[in-house]
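Working notes, beginning with the structure itself.
One chain of protein is taken out of this complex; the other chains stay put.
Chain lettering (A and B) follows the sequence in which the chains are written, and residue indices restart at 1 in each chain.
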Amino acid sequence: MVEITREKFERVGPNIEESQAIVRPSMTYWQDAWRRLKMNKVAMASLVFLILLGIMAIIGPYMLPYKYSDQNLMMTNKPPSAEHWFGTDYLGRDLFVRTWMGARISLTIGIAAALLDGIIGVIYGGISGYFGGQIDNIMMRIVDILYGIPYLILVILLMLVMGPGVVTIIVAMVITGWVGMARLVRGQVLQLKEQEFVLAAKTLGASPARIILKHLIPNTLGPIIVSITFDVPAAIFTEAFLSYIGLGVQPPLASWGTLANDATNVLLMYPYQLFFPAFFISMTMLSFNLLGDGLRDALDPRLRK
Amino acid sequence: MLKHKRIIVTLLSLVLVLSALLAGCSGQSKTATSTTSTNTQSEQVLNLNLGDEPPTLDPQKATDEVSITILNDVLEGLVRYNKDGKIEKGSGLAKDWTISEDGLTYTFYLRDAKWSDGNPITAYDFEYAWKRALDPNTGSQYAYQLYYIKGAEEYNSGKGSADQVGVKALDDKTLQVTLKAPAPQFLGLTSFVTYMPLEKAIYEKYGDKVGSDPNNMVYSGPFIVKEWNHEQNIVLEKNPYYWDKDNVKLQTINFSMIKDNNSLVQNYDTGAFDSIFIPGDYIDKYKDSPEYHNYALATVWYLQFNNKDKIFKNANIRKAFTLSINRELFVKEVAKNGSIPAEAIVPPGIPGYNGDFRSEAGPGYFKDNDVAQAKEYLQKGLQELGLSKLPNIKFLTGDTDTAKKYAVALQQMWNQALGVQVEIQSVAFKVRLDMMDKGDYQIVLAGWGADYNDPMTFLDMWETNNGNNTAFYSNPNYDKLIEEAKVNGDLKARNEEMIQAEKILMEDMPIGPLWFQARAYVVKPYVKNLYFPTFGPDWEMKWTYIEGK
Partner (left out) sequence: MLRYTLERTMYMIITLWVIVTLTFFLMHMIPGDPFTSEKRVPEQIRQNMLAKYHLDKPLIVQYGYYLRNLLHGDLGISLKYLNRTVNEIIANGFPASFQIGMQSIILGVFLGLILGIVAALNRNGFWDYVSMILAIIGRSVPNFIIATLLQYWIASKLRWLPVSGWGTFAHTILPSIALSFASLSIISRLMRASMLDVIGQDYIKTAKSKGLSSFEIIWRHMIRNAILPVITVLGPLIAGIVTGTFVVERIFGIPGLGKYFVQSIYNNDYTMILGTTIFYSAILVFLVFLVDITYGLIDPRIRLAKGGK
């Protein structure tokens, strides 16, 4: 028989430290988003593909002993071989080197245009949404007008007025492209500015610029990032169209758009020439779109577990 | 469930509106285009591609190749070039003519011919049409093609009157023309569209709408415009009132307006077109086929240097850039269409005094691909300019795929031969013209096609104040030779002056000749007597027929 005595017991009491300890590591919004993105295999594969593409755009043009502009008129329109991995074009230029040179140009145009769209759209939309009232009304009317102009006409007009080139292409696209972003940000800001933390910041005497930049914009970053990922392929696409109507980059430079356009001109004879630029345009589009989808899921606070 | 009703109503009405609109559209275009070919044995139908919509079928306003091609089939002037590209009496509406001793007065005697509405074609129709072209209110762009006529330029510039213009119908069948200076090319010019007659009553009825619709025109040529669906097709039919209708065998010509290279080639391969001009690199596809042909155009391509530019004002630099091009390789591997390397300005085939101007003046003035000589010129030029090295050069060109391809090939040749860095500026058509006019360029890739069958069409443009002299070349000796040749009634001496002029031009080298253009085409074997003139219209179809299809 064991005697149960009082001494054998010890009073534990409420352990405040333990009950309040956080078992799982604390995560910021971004860490959580990154964690969820990592679980999305498709999005991660796209990300990896895009990173590889970026690396190839940098080193690809140096992997073969040709320059993108080197011609060999004795070796025109040759199919892929050991010397020319992607074959040669109508001037005997190496298509492997040109494809990666094209990647450089197309990605530059796409990313620059999308980022500029983003920056202008965010500032414009942020101001419009935050101040509201008459300012919002006027600013949105301007947006409506820009939205009403067939963007193609404006882009071509600008290209003709400013003269062709990579910078012109980017500017022409941005002039009409930021409108969508402005609308998106304005909508988000309109919703957010009624929330308590904005009121708190106001009461503490924060300036409008500080509220927009430090409080409102960070909270809308999710949709903005997603929108930018969709804008990149759209810009690459527009560039391809401009190449088709003869307004692309200056020869002998190449973008994927000009390569694809050159190749469609001889498609019936040399289909391989179209394959590579078309494949990379499509894969890039696909990757940006899938990554955008993944980001949207990852950045959506409602899906946070 | 009010909400759902609304959706359904909205959708239904949308569908209704849409289907009504769709029905409306499809009702408008009942005619199937030429892409469906008929298989009947040797039916006299020819299917060709025009490539573009003719901007206007008003003969006094048309300026482009497409309109000129159609107008050449449906209208006829005083003369018509025959199968061999020659002019002979009776080949057009004039059955005969006399030229005065001094070469200034031409008297044309018209044959009995009828408009397609059955009215007779008279000398008054010619007088009326020519004066219409010169009337400043008509706004005819090619009015200057008639400036050879006395008083024409004055009337067109508002300084003279219609009555002072040297063209007069003496009676229904006699037309007298007075020139301001002898011009051996004048007879040939009367086959050009601006010189085509126009029935006065028709113009008075339709005004500025003449030639906008098949019904707003009367025709004097072998064919009439039967149908014109804008941007889609033009159908020509044999003209039953044509004076020489017994020699016209084709019943119908279908013109399509396809611009896309792949469509063009596939339409030829599937038999929808009977002949096409081969676009770009598709020459590789056809060059071993018996259906492949090419012919030389009266067109020269050249590098035009800006003679006012701080670098290219130097003749030695210009020569270095001209000589360092490998023309032989270029025409074989880049142009691929049978073009001929050019070491002179006037293309072969243009008549001189007795025979071909080119053979009278000699084949060329310099050696092709003469890199050693080019390097020497470059050194000399740099010394004269006080430079140690050429700065980057700007090379202006058009924005078509072909223009870019040519420019890139030339750029590389300069880089390899002379080690110079050349930057290409590829700009839209009108932008390029504007830059040329303003002298805002260093080198431009340019071409010039003959306006008429005489060396002068390639030479007088380089006179000091000529509007086409956007090279800003100026040499008083050259100007003097050209001015003398222009008024010289002694054709032998005139020819000698033009040879001298070309020689001076090639010594100064304000422009560097590259190649004489040829054009490659394929034609199905059952198409007979389809002629390809060296300038003007794309085809001559008066004598064409189909056999053994």
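Everything below uses one rule, namely that a residue touches a chain if its C-beta (ideal position, glycine included) is under 8 Å from a C-beta of that chain, and two chains touch if they have at least 3 such contacts.
These figures come from a predicted structure and were not determined experimentally.
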Contacting the left-out chain in the complete assembly, out of B:A94, B:L110, B:V210 or B:L236: B:V210
Omitted-chain contact residue, chosen from B:A272, B:L459 or B:L505: B:A272
Contact set of subunit B toward the excluded chain (per top definition): 3-4, 6-7, 10, 18, 21-22, 24-26, 28-36, 53, 55-56, 58, 61, 63, 136-144, 147, 153, 156-158, 208-212, 229-232, 256-260, 262-263, 266-267, 269-270, 272, 428-431, 433-435, 437, 447, 451, 467-468, 470
Subunit A residues touching the omitted chain (full complex): 141, 144-145, 147-150, 152-154, 156-157, 160-161, 233, 237, 240-241, 244-245, 257, 260-261, 264, 267-268, 274, 278, 281-286, 289-290
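In this text, only the chains that are shown with their structure count from here on.
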Interchain centroid distance [CA atoms averaged], subunit A/subunit B, Å: 48
Residue ranges of subunit B in contact with subunit A within the complex: 261-262, 265-266, 279-282, 284-285, 329, 333-334, 399-401, 404-405, 407-409, 411-412, 423-428, 431
Residues of subunit A that touch subunit B when the two form their complex: 69-71, 73-74, 76-77, 90-91, 160, 163-164, 246-247, 250-252, 261-262, 264-269
